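First the structure, in the form of structure tokens, and then the observations on it.
Excluded from the complex is one protein chain; the other protein chains are retained at their positions.
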Amino acid sequence: MFDFKTSLGQANFENPVFTASGCAGSGKELSQFFDLAELGAVVTKSIMLKPRSGRATPRMAETPSGMLNSIGLQGPGIDLFLEKDIPWLRDQGATIVVSIAGESVEDYAILARKLRAVSGISALEVNISCPNVENRGQVFACHPTTARAAIEAVRRNIGGELPIIAKLTPDVTSIVEIAEEVISAGADSLALINTVLGMVIDTNTMRPKLAGKTGGLSGPAIRPVAVRAIYQVHEAMPHVKILGMGGVASGRDAFELILAGASAVSVGTATFGNPTAVIKIKEELRAELISHGFDSLREAVGYAHRPEGNL
Amino acid sequence: MFDFKTSLGQANFENPVFTASGCAGSGKELSQFFDLAELGAVVTKSIMLKPRSGRATPRMAETPSGMLNSIGLQGPGIDLFLEKDIPWLRDQGATIVVSIAGESVEDYAILARKLRAVSGISALEVNISCPNVENRGQVFACHPTTARAAIEAVRRNIGGELPIIAKLTPDVTSIVEIAEEVISAGADSLALINTVLGMVIDTNTMRPKLAGKTGGLSGPAIRPVAVRAIYQVHEAMPHVKILGMGGVASGRDAFELILAGASAVSVGTATFGNPTAVIKIKEELRAELISHGFDSLREAVGYAHRPEGNL
Amino acid sequence: MSGINREARQIFAEIVSNKKVGAYHHIVFSVGELANSAKPGNFVAISVGGQNSAMVLRRAFAIYRTFDRGASGGLLEIVVAPHGAGSIWLTNQLPGFKVDLVAPLGTAFGIPTEPVRALLVGGGYGSAPLFGLSEVLKSRGCRIDMVLGASTAMKIYAPLDGKRSVNSLTTVTEDGTTGITGKVTDVIPGIIETNQIDIIYSCGPMGMLEAINVIAQERGVVHQCAIEEAMACGIGVCMTCVLPIRGEDGVIRMLRSCIDGPVVDGGSVIWNSKRTIPEGTWGRN
Partner (left out) sequence: MSGINREARQIFAEIVSNKKVGAYHHIVFSVGELANSAKPGNFVAISVGGQNSAMVLRRAFAIYRTFDRGASGGLLEIVVAPHGAGSIWLTNQLPGFKVDLVAPLGTAFGIPTEPVRALLVGGGYGSAPLFGLSEVLKSRGCRIDMVLGASTAMKIYAPLDGKRSVNSLTTVTEDGTTGITGKVTDVIPGIIETNQIDIIYSCGPMGMLEAINVIAQERGVVHQCAIEEAMACGIGVCMTCVLPIRGEDGVIRMLRSCIDGPVVDGGSVIWNSKRTIPEGTWGRN
């Protein structure tokens, strides 16, 4: 019997294929295409303290083998989210990972306190790839000190139970440095990678296409960046579990991230091109692992790091 | 009459479309497909002090809308290069930009001294996106201090005449910070961007595909990253001229980089897919500029930065 | 007019025919039972570029009409303007080729329960969904006037059989190559007055919809319009396609045009807000 189970920190999952935060809402819209309980987990769209309109439109631009987005974390705020989305997801039998995002260290602390007593959540993904209003809009995950502060605030307030997955941006000089910092600050595992900062200029209007000017690049175009980041971090900290993401559109792609060191994989942009992508990828990944002779997913995690000479 | 001329520092060019360093050798191989004198400039492959075998193979992997390479700066060394390649290029009537790369600050200094008296060179592109053997293989352009040291070494040794174009990597937390540093260290203008660090794992062998494990991602996949970097740096330092590159495969793409703030554009990976890409892009760019009503290339540089409301 | 379209299915649909009509391509797909569940106003989302395409997102097209011919024979038709790389690719596919298609998506035009006097206004290929709508309205005993506008005659989509179900048809082109010279908004006020229009249904470029809306609101005419926002997913999960809409509670929210639209109440839209979030929008900061 092939063993597809995986874990991130103390959280266990039936299979390693998740939705990516911001690419599946809170699951409702995908549930008409498949049963959410079939997923390793639903990772919900990053939720903030208060309701947020998000950025003005245009919010997206297609790019070669990818897309830019600048949603600006539109959402209902944590209270409405806990009142409506979480009970609904629980009713579906979904495994839930809640993603949170803050504008200040205090935001993260409050979000963690609001979540600590909520039942039915398997883990917290802490999106620290967002602008810190207290520090000239600099992204938390871009600097060791602010990355640490955000994660410490969550750790202090979440209590002992709920595992913390810190989600990092690749837009840094050394992602290993940031990864080490957030792990020492109390994160249990890491989510790699968030989108890559990019821009498209509309050559008709001759201005940036997105209202927010810059946006986050996602999709297959960035997969080599994701694989590199996961590989580097797994090499530096082989015992830290990684939730990998970035351009996964097939079981082969998911397998590539797992060989690099991911224990589970989130699927984002691929869902936009194909509403059933997550299910397809899960089945393809299982077949891929079996055809390469693995008895379990766990054996394949980081397998690309084995010493030369080993088969 | 449409004015296609451009300049970088004190160097003037008949048109703004160049080859990208490492993607056209020293011009010889392309010269059977078109006349090198038609190019804005030939930017030669980064040359080092000594002959170099480069890295082991495999050295490349195709990726969605891009490719990874890890050549390791294979080349004959500066002496043979000056003896053979430069005279040949001069004979072709080509406008020449020489790219140099070093493993230490001292290397850059020596390279500059060897080049200062050479005639027929329009500018020096200083590739500082390479590993510094004196500093744990860290890339010069990744840190303000090492980036500054390399550029200062060139500035001190090159004399007053030859303009310096500092070529930066996008793999940093803030490219504006590095850009400001190298300009204050004496660079006249900037080349943006070098490749993005990536990795591909071969799912058959289940190991990194490239012998060098990581490689540089280039091609259309990274164009949004290039546009963003050029836009940010032009916004911060509008008077510094930029040689833009990254995923340019058509005149529309070149126009996009110019609107973002590039005064000239280098074409790299597109040449691999199409040996005459540089010429095609030059003609398409001219048509694009004219059809948008520009009388000169200069008017279009950074045009995407004009205030809202302006046409 | 809101929420998830529970009928949406993902299928591989074979192209049955692909014909150039004026500036457009009229493309017919074999979709089986899916044809039953589509309503006027709904759209389809189609993968473009084939395998190994650099285009990762679907393209949205309004459903022109459907034919229910049972499980094997259901047809779905669209009208495509070759615009950029994706739509041009689609117009180049030949009968026999299968595309990956998700439909029906989005909201439908609201159908009045009693016979009303309806004005249908289409801009360019925006006319396409109006013909299916007019058939439904006609079957409900409505009187239907139709105005179609475009820059030039080639861009007026008005098939003969489509015209059958309307009581009057006015065409307007900016260059005067067919019909009246001008814009649709030049003739709408007159028709509203003469024919005592109760409701306007519109589909076309945002600028046109906005101008129609001004006329409709001034005259107190209900206005349902099908909007066109750039969409990444088409199914409600990406939040790229939003626009500001005032709810019945008076609060402006950024709603998704793919699931709370494309058909929306023109009077509730905060028009001309591109590149800004209107003051007072829920969660604006």
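Per-chain residue numbering starts at 1, and chain names A, B and C are given in the order in which the chains are listed.
Criterion: contacts are C-beta pairs under 8 Å (C-beta built on N, C-alpha and C of every residue); 3 or more make two chains touch, one makes a residue touch a chain.
Small disclaimer: the values here were computed from a predicted structure and weren't measured.
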- Message: Let's see if you follow the contact definition: name the visible chains touching the chain that is missing.
- Response: A, B, C
- Note on the structure: Sole touch to the unshown chain from B:64, B:198 or B:302: residue B:64
- Which of B:146, B:194 or B:271 touches the missing chain? It is B:271
- Any idea which of A:9, A:58, A:198 or A:220 touches the chain not displayed? A:220
- Touch rule applied to chain A and the missing chain gives residues 64-65, 220
- Message: Counting contacts across the full complex, list the positions on chain C that touch the omitted chain.
- Response: 49-55, 85, 89
- Item | Touch list for chain B against the chain that is not drawn | 22-25, 28-30, 32-33, 45, 50-60, 62, 64-67, 69, 71, 74-77, 211, 219-220, 249, 269-276
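Basically, only the chains that are shown with their structure count from here on.
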- Message: Which chain has its C-alpha centroid farthest away from the centroid of chain B?
- Response: C
- Query: So, what's the distance in Å between the C-alpha centres of chain C and chain B?
  - Reply: 47
- Task: Averaging only over C-alpha atoms, locate the centres of chain A and chain B and give their separation in whole Å.
- Result: 34
- Query: Tell me, which residues of chain A touch at least two other chains?
  - Reply: 64-66, 219-220
- Task: Could you list which residues of chain C touch at least two other chains?
- Result: 54
